[in-house]
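Note that this complex is displayed minus one protein chain, with the remaining chains in position.
What follows is subunit A.
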Amino acid sequence: MTTNCEFTLTELMIVAASEAFRGDGEILASGLGIIPRLGASLAKMTHTPELLMTDSESLLVEEPIPVGPRGDYVPKYSGYMSFERVFECVWGGKRHAMIGPTQIDRFGQTNLSVVGDYDKPKVAMLGVRGLPGNSINHINSLFVPNHNTRAFVAGEVDMVSGVGYNPARWTEDMRQDLMEIRHIVTNLCVMDFGGPDHAIRVRSLHPGVTFEEVQENTGFELLKAPDMGETAHPTAEQLAIIAQLDPHNLRARQLKDNPPGIRAASTEQ
C-alpha cells in the first residue's frame, strides 16, 4: 500500500489491531487499553460496523466513545451492558477481546497472575481476572507493546491464566472448539496461529523490521506466513478517524518516545 501520510508506529498498530476484528459481525468488541480500544473503535467505524461496543462501563454505544476526557462530547447510548451481562455474553461466546497479558507462550497461553514461583512470586500482578473464562469461551487477540523474550517466553508461561493450544492441558472430553486466538499485534509485527497445530506465524512485519529481529526477540521458534509482507500503512481516512477517536492524542504516550511508523534507516541492523 502506498501513502503520502506521515504516521506513528502507534497509529500503524491501531490499524493492525482493527484488522483483528474484521468480519466479526454482531459480537461485542472489547479493546482493553488505549491502542486495542482505538483499534476496536476504528474497526466499528470502518469495515465492521456490526460490532457492539460499550462505554467501558455499563452502557452500549453505536458510536465509539473517544478516549480520555470527554469535554462537550455527550455519548449516545443504545442499551445496557452491565458487568453481569458481559459475563453472560462471554459464556455465550459473543465477544472478541483484545488484551495485553504479561507473558505469552508458543501455545498462545497467557499470564496475568504472577512471574516466578507461584507460592512466593517474584512479581504479583493483577490476578487471572477474566482470562480463563474469556479465553475458553470466545475469540481473543493479544496486544504486546514491547515485543521481547520476557513477553514471549520459552516453554510455558509461569502461570497459565488464559488457555491456549497446548494439547497437554486438554482432555478429549473438554470443548476446545469454542476458543480461538486470532491475532497478536506487537510493536514489531502481526502474528497469528495459522501454522501446523496452531503454531504461531508472522503475518506481517512493521516497516523496517526484519523477521530475524522478531525471532531474536521471541522465546520460541516462529514461522513465516506464506504471504508474509509489510503491515498495512494507515490511510488518510483511518488517520482522520483515529484523531477523532483520540482528541487528546493519548496514543502518543503509549510507546516510549512515540516512534515513527517507518523506521529511520540508521536503526536497521
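Keep this in mind: a contact is a pair of C-beta atoms (placed from the backbone, for glycine too) under 8 Å apart; a residue touches a chain by one contact, two chains touch by 3 or more; residues count from 1.
Just so it is clear, contacts and distances are computed from a predicted model.
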Per UniProt, the name of the complex member that is left out, chosen from "Carbon-phosphorus lyase complex subunit PhnI", "CoA transferase subunit A", "Mg-protoporphyrin IX chelatase" or "Nucleoside ABC transporter ATP-binding protein": "CoA transferase subunit A"
From A:48, A:113, A:217 or A:238, residue that would touch the chain that is not displayed: A:113
Residue in contact with the excluded chain [from A:53, A:128 or A:205]: A:128
Touch criterion as defined above, residue of A:10, A:41 or A:137 at the omitted chain: A:137
For subunit A, the residues touching the chain missing from this view: 55-59, 68-70, 82-84, 87, 90-91, 109, 113-114, 118-133, 135-137, 159-163, 166, 169-171, 173-176, 178
